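Just one protein chain is left out here, and the rest sit where they should.
Chain IDs A and B follow the sequence of writing; residue 1 opens each chain.
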Amino acid sequence: MRIPLSAMIGLTLTGLYFFAAIFASWIAPYGMAEAVGDVWEPSSAAHWLGTDQIGRDLLTRMIYGGQTTIFIATAATILSFSTGSILGFIAAVSGGWLDQVLSRFVDLMMSIPSLILALVILSAIDVTVLTLIVLMGLLDSTRVFRLARAVAVDISVMEYVEAARLRGEKIFWIIFREILPNALSPLVAEMGLRFIFMVLFISTLSFLGIGVQPPLADWGGIVKENKDGINFGIGAALYPAVAICTLAISVNLVADWVLNRTTSLKGGRG
Amino acid sequence: MHPILKLVAQRLTLGIILLFAASALIFGLTEILPGDAAQAQLGQAATPESLANLREEMGLNRPALTRYTEWIGGMMTGDMGNALSNKLSISEQIGKRLGATIFLASWAALISVPLAILLGLIAVRYQNRWPDKVISGSTLTFISLPEFMLAYILIFVIGVKLQWAPSFANVSPDMPLLDKLHAISLPVTVLTLVVLAHMMRMTRAAILNVMQSAYIETAELKGLTTFEVIRKHAFPNAIAPIVNVVMLNLAYLVVGVVVVEAVFAYPGMGQYLVDAVVKRDVPVVLTSGVIFAAVYIVLNMIADVVSILSNPRLRHPK
Partner (left out) sequence: MTEPLLKVRGLKIGATIYPPDAKPHDIEIVHGVDFDVMPGKVLGLIGESGAGKSTIGLAAMAYGRGGVKLTGGEVWVNGRDVLQSGRGDIRKLRGAEVTYVSQSAAASFNPAKKIMEQVTEAAIQQGKFSKSDAEARAVELFRKLDLPDPENIGSRFPHQVSGGQLQRCMTALALCPQPDLVVFDEPTTALDVTTQIDVLKAIKEAIADTGVAALYITHDLAVVAQVSDHIMVLRQGEMVEYGDVDQIINAPREEYTQALVSVRSIDHEEKTPTDQPLLTVENVTARYKGTNFDVLKNINVDLHPGQTLAVVGESGSGKSTLARVITGLLPQSQGRIHFDGRDLSADLASRKLEDLRELQMIYQMADTAMNPRQTVGTIIGRPLEFYFGLKGAEKQKRIQELLDEIELGDGFQDRYPAELSGGQKQRVCIARALAAKPKLIICDEVTSALDPLVADGILKLLLKLQKIEDVSYLFITHDLATVKAIADSIAVMYQGEVVRYGSKSDVLAPPFDDYTDLLLSSVPEMELGWLEKVIAGRKMVSAGN
């Protein structure tokens, strides 16, 4: 198998970010909430990215921030995928009233922008990492539901699925052996895009002050904490932008590759 | 009745049902979740007595359905009650801020829509050549950044380093138009860039889809020039998908406004909503949330109606 250069770059960078997130406490030069210098020191040998608005090492904050952001985004993506795809498959294969009820509810949920829904809900509940994950995961599962259902409906009208039905196969065999292997690739590619969306979503919530709460570091929060420095020409708040942008682009490259591989697999011979 | 009118009427009815269902969902969510407006307001400091008093004062002890109908009735008659935090009339606040938000969003739309269509056309014309790759590559970058980060990058470069535009969007109703435009130049740029990226990508895809149809080949085999092929055959079929793209992105703009207003301290609906969420001012959150949802639903509805109206199969039935 040949991996194109763009996908290689994407895979390497994505891997690097996840590695840094998992081993944050080993890699980070200082403690997460430890004040080790002056306010907004410029970058130096001791502090590669300088320090933040209360003198914490910014590289350390970025690494721990990445850990929080990536952990929340990953957990929410997993939740959104498992809920959305299982319900989507069941709706597609079973049809009838269950499909109707689920689909109409998802239509309703998707008629409201998810940021607005999240704001409404967050105004009424206690904000913790767990509630954030559950909230984001469930809100986003509506999109996964739609995709999974559409893909599964496309596949379940295929004659090989009809052949399995005529053979007398049970519903789980049909879902797991006939539909899932063919639905996996578009879903995996979509998973990448949903993960990016989650990273942007949690960062936005934290920036608005209703996401991850201090002193826990996260990328959106670092912007919020350091945004006043911008007016003095201090770019500390911009590091998360670079991190998010490169992470998002790398994941996009990987997702594109996965998707292209599948579309070419479907097409005829070879 | 012409069958197409029936379809449009059906879609409009569905839109109205959706509006009510969405308001009920938003209202219901704050009901089902643990705690209520009173608890949210008082926070950790709440004693059972103070909670009970506040609930009584806010009328929270009455049945949910009664409160929903009162609330929705109030929305329609323009009486939206008062904010919890500062007791100011919500209707008055929204009256002031809605105009400001529409002003900001309209300018962003005015710039981004023609630009997106133009760039989409260029990308298709030079498909897979360098102009297409440059456009697609740079839009990918903008899609990969949250609005607020793009905003701070622009503030840092344009507002602080170059000092070309103000970093805060201080506007007041009595400012002259040019001053207002100068004040909102950065937020408009941010919104434009964010929406532009999505809109251009979708426009490109929509036009490409049309260009790959067999009837375009027929036109080419008639000896028409590329320009004539596009003008006479591609364009009439591409309008509907493009309008659809524009509407969907304007709906997306509605959400972008919330964050951008918060960044630039722009006195609009978005900032009002975010402030209310931070202050846990549930009545304000509910009301402004529903207004955002309504705008979103209406724009989506327009997109659907346009695609129904522009479908020749529906317009000229057998």
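For this structure, a couple of remarks:
One rule holds for everything that comes next: a residue touches a chain if its C-beta (ideal position, glycine included) is under 8 Å from a C-beta of that chain, and two chains touch if they have at least 3 such contacts.
Note that the structure is a prediction, hence the values are computed from the model and not measured.
Only one residue from A:16, A:98, A:130 or A:158 touches the chain missing from this view: A:158. Of the listed positions B:10, B:66, B:106 or B:213, the one in contact with the omitted chain in the full complex is B:213. Taking the whole complex into account, chain A touches the unshown chain at residues 1-2, 158-160, 162-163, 165-169, 177-178, 181-182, 260-261, 264-266, 268-270. Listed by residue number, the positions of chain B touching the unshown chain are 213-215, 217-225, 228, 232-233, 236-237, 312-313, 316, 318.
Here is the rule we go by: only the chains that are shown with their structure count from here on.
Within the complex formed with chain B, the residues of chain A that make contact are 107-109, 111-113, 115-117, 119-126, 196, 200, 203-204, 207-210, 220, 223, 227, 230-233, 235, 237-238, 240-241, 244-245, 248-249, 252.
Per the touch definition, chain B reaches chain A in the complex via residues 18, 21-22, 25-26, 29-30, 33-37, 40, 140-141, 143-150, 152-153, 155-156, 160-161, 167, 251-252, 254-255, 258-259, 262, 273-274, 276-278, 280-282, 285-286, 289, 292-293, 296-297, 300.
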